[in-house]
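One protein chain omitted, others in place.
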Amino acid sequence: MSKDLSTWLDTLLNELQGIEVRRRSSRRIRVDVQPDALPALLELLRGRASYVHLSAISCVDWIDEGEFELVYHVWSYEIGSLVSAHTRIARDPGVYISVYDIYTPAAFFERDIHEMFGVFFEGSPDMSRFILTEWDGPPPMRKDFDSEAWVNAHFDFQDYQPDWLQEIEAKGGGVAVRPDEQRFSRRDLDAS
Amino acid sequence: MRPENYEAQRQPPSHEYELNIGPNHPGIEGNYAFKLRLHGDTVLEGKADAGYLHRGFEKLMEGRLWIQNLAITPRICVPDPVPMEVSYVLAVEELCGLEVPERAQWLRVLQLELSRIAAHLFTFGGHAATTGMYSTMFWGMADRDLVLDLFEELTGGRVYHIYNIPGGVRRDIPDGFLDRVKRTLDYLESRLPDYDNLLFTNQVFVQRAKGVGTMSREQALEWGVTGPNLRATGLKFDVRRDDPYLVYEDLEFEIPSEEAGDAWARTLVRRKELVESIRIARQVVAALPKIRGTIRCPIPNPLAWSVPAGSAYTRVESSKGELAWYVVSNGGERPYRTHVRGPSQMHAVQVLEKLSVGARLEDIAQTMFSLDACPPEVDR
Partner (left out) sequence: MRDIDYKDKGGVLNPLKNLSFFGRKAVTVPLEPRPASANYRGFHLNDWETCIGCSTCQKVCDNAAITMVRIPDLPEDPVQGIRNLRPAIDYGRCCWCALCVDLCPTGSISLSREYVHTCLDSELDSYFVLPDAKGIHGTPYPKGWAKSEDADLVALERERMEELEPAERIGHFQEIVAGYDSNQAIIEASRCVQCGMCFDACPTHMNAPEYIRAIWKGDPEQAVREIYRTNPFAHTCGRVCTHRCEDACSVGHRGTPIAIRWLKRYAMDAVDHERVKAIAAEGKARFLSGKRVAVVGAGPAGLTAAFDLIKQGHEVTVLEAQAKAGGMVRYGIPDYRMPPDRIDRDVDVITSLGVKIQYQTRVGKDVTMAELERDYDAVILTIGLWMGRSTRIPGSDSPRVKRAVTLLRDVADQVKVSIPASVIVIGGGNVAMDVARTVARLQKQTFGAVKVTVTALEDLEHFLADPQEIKEAREEGIEILDARGPQEILFKPRKYEVDKVHGLRTWRVLSIFDDQGRFAPRYDEADEQIHEGEMVIEAIGQAAEVDLLGEDLTERLEWMRGRLKVDGQGRTNLPWLWAAGDMVLGPDVVSAVADGHRVAASINTYLSIQEDAA
């Protein structure tokens, strides 16, 4: 049974035009596919090769390239392998097609990606807010959203004045390097 | 006490009404809300509402060094932290091509199974409490603490272990540790008849749990159900066996399953898994003295660690189901993107919503606990 299915899978992956297949291990296959061909690929994987389980949809914001990468991880219980289908869509306007009609779990992931990255999935059952109900800022997982700056702008930090510090300050010492002034603080680590 | 902005609203007369359970409610796991539309006692529609525990971990991790993220990973799901750690480090290891020493792999399995035991003991208590039986919860918490004692000794932390590190684990086992593991396992096993007596064969519980939140295998597959919840519908699928990682291929264990697909079947699968986890842990305890060598392969200076560009999707079987990290590196010192796929992202949202339609109000809490839904996994 599963042997037939993997033959099916091979035929399928060989026949499809415009996709790039990389077998990374016996149970991991990476497929790069154009956005317009992805729903068809998933449909075929599910319908013809038993990839019935949508494990996750991941979104990556490649801001420098102006693209969102969407990765659909689908698993076949019968073949025992995971296909990760990668596709890239334009960051602006960031609209794509829902695969809810193929995989029911897509509803959660698409809603999540819409909320965190601002990608709109046409045909997804519910694109309303879920986690960030009262959030009024930009989609926070986008690379151009600086959460640290936002936090610094919106929260006050506890300011400590313990006795020991006052004693040291009286002797001429005191706070020398704050965490954010560290020579290679997380902010300028990549800049160098 | 009423909130300051409270205003009583007059509703037109109706047979339908709305009810919010949570975000703070004993019938809800964690900080999570479930909005129900009811007709009498019958649920017409349920809507999950998350976000009360959103910590932005995925965003936070993009700003930290690869190794600094170790401290975040266990915090995603508190009752069962080890699978989070392990799958994250597995992803980093896959990206870096690190060879993890065998001893470290066995130690990871030991942690994973101890963590599964602790998590299941926790869940039984919660589930029993939703049916009004609190003793199981007290017992479960007390016995779980014995496992946490082992974790404290092995990892230095009771709940947030931060023990796994890309390339291996952080320390070797302390002297006499395996004996104490053995003793605790023996004790836990000796407690099982008590638990059976108290909960699993207790007709009060059995009658209450049977037929609640039933789903068929087809539904489970369609809804993306995984883990014990999937096995309770008769599909013997377990990532540990069917997509093996670490040294699970070398271990002997059964995959318990049930056919009914209801709250009772799910709990029963967990109860049987407890036995299997004890069995696996015993195999590790027996094998560890023979597996010598280092517990960590050499890794670069954490401050200087750039991980080669690429992406990895690593799945493990947590106590709740399929757990995976999708980790992307652009060759930098920090992850470019991390995405966690928690089993509860399905169980606590869509599956719970679907199972609640037509259910009775008093079964909602039980359904949620029987799915072992962990809201922190949804919120991240």
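The chains carry the letters A and B, assigned in the order they are written, with residues numbered from 1 in each.
Following the convention adopted for this analysis, a contact is a pair of C-beta atoms (placed from the backbone, for glycine too) under 8 Å apart; a residue touches a chain by one contact, two chains touch by 3 or more.
Here the structure is a predicted model, which is why all the values come from computation and not from measurement.
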Chains shown that the absent chain touches, full complex: A, B
Omitted-chain contact residue, chosen from B:L192, B:I255 or B:L361: B:L192
Touch criterion as defined above, residue of B:A142, B:A286, B:A309 or B:V357 at the omitted chain: B:A142
Absent-chain contact - pick from B:N20, B:T201 or B:S216: B:T201
Residue among B:Y160, B:W223 or B:Y245 that touches the chain left out of view: B:Y160
In subunit B, positions touching the absent partner: 64-65, 67-68, 70-72, 138-139, 142, 149, 152-157, 160, 162, 170-172, 174, 189, 192-193, 196-197, 200-201, 203, 206, 268, 271-272, 275, 279, 294-296, 298-306
Where the missing chain touches subunit A, by residue: 158, 160-165, 168, 171-180, 182-186, 192
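Just so we're on the same page, only the chains that are shown with their structure count from here on.
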Residue ranges of subunit A touching subunit B (in the complex, touch as defined): 27-28, 52-56, 58-61, 71, 73, 75, 77, 80, 82, 84, 103-105, 107-109, 112, 116, 130-133, 140-141, 145, 147-148, 184, 186, 189-190
Subunit A-facing residues of subunit B, complex: 49-51, 54, 56, 58-60, 63-65, 221-224, 226, 235, 237, 242-243, 303, 311, 313, 315, 322, 324, 326, 328, 332-334, 336-337, 339, 341, 345-346, 349-350, 378-379
